[in-house]
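As you look at this complex, bear in mind that one protein chain is not there, while each of the others sits in place.
Chain naming follows the written order as A and B, and within any one chain the residues start at number 1.
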Amino acid sequence: MRYSGFRVIAEALTGHKGWKPVWRDPAPQAEYDYIIVGGGGHGLATAYYLAKEFGQSRIAVLEKGYLGGGNVGRNTTIIRSNYLLDGNEPFYEFSLKLWEGLEQDFNYNAMVSQRGIINLIHTDAQRDAFTRRGNAMRLHGADAELLSREQVRKMYPWLNFDNARFPIKGALMQRRGGTVRHDAVAWGYARGADMRGVDLIQNCEVTGMRIENGRIKGVETTRGYIGAKKVGVAVAGSSSKVMAHAGMRLPIESHVLQAFVSEGLKPLIDGVMTFGAGHFYVSQSDKGGLVFGGDIDGYNSYAQRGNLPVIEDVAEGGMALMPAIGRVRLLRTWGGIMDMSMDGSPFIDKTHIEGLYFNGGWCYGGFKATPASGWCFAHLMAKDEPHKTATAYRLDRFLKGRMIDEKGQGAQPNLH
Amino acid sequence: MSQSHRIPGGQIDRTKTFRFTFDGLPYTGHPGDTLASALLANGVRLMGRSFKYHRPRGPISAGSEEPNALVELRSGGRQEPNTRATVAELFDGLTANSQNRWPSLRFDAMAINDRLNAFFAAGFYYKTFMWPKSFWEKLYEPIIRRAAGLGSVTREEDPDAYDKGFLHCELLVIGAGPAGLMAALTAGRVGRRVILADEDFRMGGRLNAETVAVGGVPGADWAAAVVTELSAMPNVRLLSRTTVIGAFDHGIYGAVERVSDHLPVPPAGKPRQILWRIYTRRAILSGGATERPIAFENNDRPGIMLAGALRAYANRWAVKVGERVAVFTNNDDGLRTATDLQARGVDVVAVIDSREGGEMLSGVRHLRGAQVIDTAGRLGLKAITVRQANGATETIAVDALGVSGGWNPNVNIHSHHRSRPVWDAGIAAFIPGPEGPPGLLVAGAAAGLLSTHAALRSGRDAALAALELTSGPDLPEAEDAPVRITPLWHVSHGKGRAWIDQQNDVTVKDVKLAKQENFTSVEHLKRYTTLGMATDQGKTGNVIGLAIMAELTGRSIPETGTTIYRPPYTPVAMGALAGRSRGKEFKPYRLTPSHHWAREQGAVFVEVGNWLRTQWVPKPGETEWRQSVDREVLATRRSVGICDVTTLGKIDIQGTDAGAFLDRVYANTFSTLPVGKCRYGLMLREDGIVFDDGTTARMGEHEYVMTTTTANAVTVFRHLEFCRQCLWPEMDVQLISTTEAWAQFSVAGPNARKLLEKVVDQDISDAAFPYMGAGNITVCGGLRARLFRISFSGELAYEIAVPTRYGDALLREMLARGAEFDPVVYGTEALGVMRVEKGHVAGGELNGQSTALNMGLGKMVSRKKDSIGMVLSQREGLTDPDGYRLVGVKPVDPNGKLTAGSHFLEKGAAAVAANDGGWLTSKVYSPHLGHDIALGYLKAGDRKIGQRMRAVNLLTGQDTEVEIVSPHFFDPEGERLRG
Partner (left out) sequence: MIIHHPILGPRDAQEFVYLGDASLIDRPDGMTAGIEEFHEYLYQRTNPAGEHRELWYHEQGDRSWLVVTRNTVTHEITKVELARDVARSRGRSK
């Protein structure tokens, strides 16, 4: 069924009797052409685009828990394409362009809201680095502006300008950056995929892979064996676990990232802001909560929960930047498993096993990538060649020395 | 206004009267009151508005689970949004205002949403506002954002201080109700170190709200006596007004003590709040239980509250919420409310008991098998409609209704490690599961043991188990009533709305819609309807919502499951989590030895990591920074300049294998370096990218001194220790960081030697101390020092180091004794100008993405020995002959301007990524050359020397024709170095 304002009014007047399930709960079939392992944002988007853009059918998404229950359901909802390196920027700009038409495309209001993102500058070296980055963005067709201290002050006069340990000297701004209602992205893709015949199978965990003569045959699951011509894995923090079923080790470590939301507040922050002198970034949701985060805890973890030091570190950054939030209350913390790669950049690639494809290594930046990740993974799976914006996301790039290291931190995942 | 609803008794101090205001109107209360109890005592039930429908709201609880009675407390920089009136302790002069209403609480224009509620069903916004596309950001969303939120935030800085501290104990007891008090007593009496934390300002938990007897005295009196006994024990620390917010790994608990929130302002020298990190091997969660309501039509009117809260207000705070009260219950505990209220002279007009049969209460109209099906009263409850067992309906005029749907153990903290609670059908509630945080036991109502006796017993037993004791105090006598409950989650009647989440306005209908649309997972239910996402995190409503979903889907409640419990237990002020790390105290300052001298001169400082370095030192008459910097550069190159370079990392490396060790950690060779000489060293990461650079000197046969960049001082040392301990443990080599032990100055310029000769005791002539010489010397008649003849500026230059405490003196001495050379002290800007003039790499080039080859230093990576990064530096992607190379850049027109971060484009090339040739890494104005110069990474740059290109900054429109030149702008032959 198609959603619209008229439909909402009509249903309201008739007691909401007509709303249909947003997706079916089909039993798994014996075999599919495509199995996507992972019913998070990237997996659902892959299935959606496989069906819609690449004309494929007989597709299933296998999700061990509930749809959208991975990192798409526990992130800080930011979209942007303010990347530096050639391997990344075209991909994220492609993603941002997909966000810009997404809701009309899948007929679901995911509240894509381009209220702008600013990266604050506190040193001359940061200004140089952001100038390099802003120019790289512009060369790739993205928007970028450099703001002066006074321009920042005009936007947010209550930031700490006058008593700061690290004074604000300006900002790099991307006006097309912003936020999206994260759950709605998962649901919109899920609904769109379901409408196109994709089987979304929840509570179905992959427990093994059947590989014969170097070719994938299907997957063992908690709901039985399911055959497939092609299997794509998009399971974020569980990448190493799932790919181990194929005997593969990955250049990935799983780490915990915490995120935070305050109690609901009347409007304070319009856009997204990152503090350049501490580990803190923030936006305000449409419900009024300040949504913020900082660094990963820094140790390997699958626990989906973190510890106090990072909570304190993030709060310190917040108070250093915004002295007025001392009495704003932190409402909830949460933790997700980040598939931290060795250079901080992701993978969308084939594997040495024919018919087995891998999408992962998104670190803590996978949400903004969701549409392009789905599109490019679907492209790769359908055509067996990478999408033109995702050619650098190869698993062998470390062997070849073609790292995509935005932060210049080297082969240590917890520093990216 | 008088305290019209105050009744006799209670735990308030009537000898003192507090004055306070709510929405500008004056009221009075007493010590011991909360804002909610005081307002109720004054007959005020309406305290807020709900989030979505702006429905009138009064308190439903008497504790921290409150979803409704949220106010803005205080004003100015202390304005606190969303403060729960039910836990805000009253003080004299308190001011509070209602929130999320316009123009007033009684008449709220946004209540139009309530009339339009049919259009605002769960998730309606996902289905509309999509056309036309631009309207979302321009029209719909701004309206939604303006309406969002509850309380408002001040823009002023919070004037109060917050502290943090560590506490250690053998047993942490969380919650000071009967179970917690008994646990603390058991451990305290045998001398164990105990911390007892309770969120309330009065310990005792429900004993303060009940009329039960413990050991033959009123429960509240027993609690007070235990608290008195505990407070006399030196091994017991009582933390009232302290909420344990979370259980973290390895027995670390976070707790927030509200030191001064019950006072108008914090006393001098006291913080507002303290974040405690409590370290303990054992802990007992005795945090009690939270009552839950029953959903029925229009169950959200002010005056309708939890039955336990109704009697808490009567028993503890001496407040009758209404003149005519009814109780609606599905369990025996609700009956207690009727009994207690009646005993206090409150008119209980009916008890509506959903259970069939059973005993009847005497002296009150007890309707069995009955349900409340609707209510009336716009701004407060006026009447309820009751459907009796025989189906007859009756409207009863009441102004207060207590509702009890049973009690949910407060399992939150036990579930903070993601263990799921388990269903206990006996009490119709979730209780802690078998797997909780290691070392955390559960006692009392938190464990689902709801009688006073069971709480006392389990508290004692938990302490015995935790501390491996065999016997504890005798248990005082107390009631041990069984839990008799017949679950009733919602009343099936009519078409109206029955609230589950009163703050977010989630009703039974919304749960049904979620089911209809297949959002049946409990997480989907939460996320789609926003159930439990309000400031109370669903403490009263969540279980009802999932029970209804269970009913709709035919699954059991345990199959349906709960959402995840996350810290903090109740919301925590950001200030408390940040503590003192704010403003200028956000990070510590590291000051250089010359800092005081520089401050005396009016120097301008710059933040470099945590260091504060001299950026330049203006002279009188200099109005623009470039004047000072140009002067410093020219004076150095003309005569002599001094720069404090103490911030560079210094590492002493000693041992018989020190040279061999350096060969492995540096790309180039050091074991061949003669004693008394320095060498430039290039250090790679294992991935072949340049990590750091600096000079290392051989001070003796087995003794080297390494310098690192300022930025990498810590990480290089860490890396060297890794190499030493983990990779080559057999090597005889020892390391120590001496960054803070030595003050170090660069002395550069044609007169550098002459100036140093004024302070150095030894012969430092070119013959005695040649270029790249290094050695231990003395200065000023015997002070030990180190001298290195190295240059970053391209001049004849030295770095001289003395013990840090002599740094200031050495600087003053050099300036005084060398006055004839007119020495200048230069800062980081002049340092940067001279190093770019010389083509030395620094921060902009050492970006963690560049190889030795990129920097034109490829030949330094020796293949004759194994060193960190040597192998992987040979990967094809890092050895591309067309890759980036370091070049010098100058504007073709000397007036042309350059900007670091600009990108290279060929002349006439479009500004697109395909034409991107690289970027300018560092730019300075060279006073020596009289124009801007820059360094940059240019693709195949080594083959483009002499070519003309453009340096383009698309962010400002700057587009400058440049010539690619050697990075060595100044004295390329290095003649001055050797002077």
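Throughout what follows, a contact is a pair of C-beta atoms (placed from the backbone, for glycine too) under 8 Å apart; a residue touches a chain by one contact, two chains touch by 3 or more.
All values reported here derive from a predicted model rather than from experimental measurement.
Colleague: For a quick check of understanding: of A:4, A:151, A:207 or A:414, which residue touches the chain that isn't displayed?
Modeller: Per the contact definition at the top, the residue touching the missing chain is A:414.
Colleague: Which of these touches the unseen chain: A:76, A:254, A:351 or A:409?
Modeller: Here the residue in touch with the unshown chain is A:254.
Colleague: Decide which residue listed in A:71, A:119 or A:307 touches the omitted chain of the complex.
Modeller: Of these options, the touching residue for the absent chain is A:307.
Colleague: Going by the contact rule already stated, which one of B:139, B:727 or B:819 would touch the omitted chain in the full complex?
Modeller: In the complete complex, the chain left out is touched by residue B:727.
Colleague: Using the touch rule from the top, list residues of chain A that touch the missing partner.
Modeller: 238, 240-241, 249-254, 298-303, 307, 309, 342, 398-399, 411-414
Colleague: Can you list where chain B touches the absent chain?
Modeller: Residues 248-252, 279, 417, 438, 686-687, 714, 718, 721-722, 725-730, 865-867, 870-872, 874-875 of chain B touch the chain absent from view.
Definition applied: only the chains that are shown with their structure count from here on.
Colleague: Indicate the whole-number Å distance between the mean C-alpha point of chain A and the mean C-alpha point of chain B.
Modeller: The computed centroid separation for chain A versus chain B comes out at 22 Å.
Colleague: What residues on chain B touch chain A, complex-wise?
Modeller: Checking each residue of chain B against chain A gives 51, 77-82, 118-119, 121, 124-131, 133, 136-137, 141, 144-146, 148-158, 160, 162, 164, 246, 248-249, 252, 254, 275, 277, 416-418, 495, 509, 513, 516-519, 521, 523-524, 527-528, 530, 533-535, 537, 564, 566-568, 571-575, 577-579, 581-587, 606-608, 685-689, 691, 843-844, 847-849, 872, 875-879, 899-903, 911-913, 915-916, 919-923, 952-956.
Colleague: If we count contacts the way the header does, which residues on chain A are in touch with chain B in the complex?
Modeller: 3-5, 7-9, 11-13, 15-16, 19-25, 65-69, 73, 86, 89-90, 101, 103-104, 107-115, 122-125, 127-136, 138-141, 144-146, 157-158, 160, 163-167, 181, 183-184, 187-188, 202, 262-268, 277-278, 284-289, 303-305, 307-308, 311-312, 314-316, 318-320, 323-334, 397, 399-403, 405, 407-411
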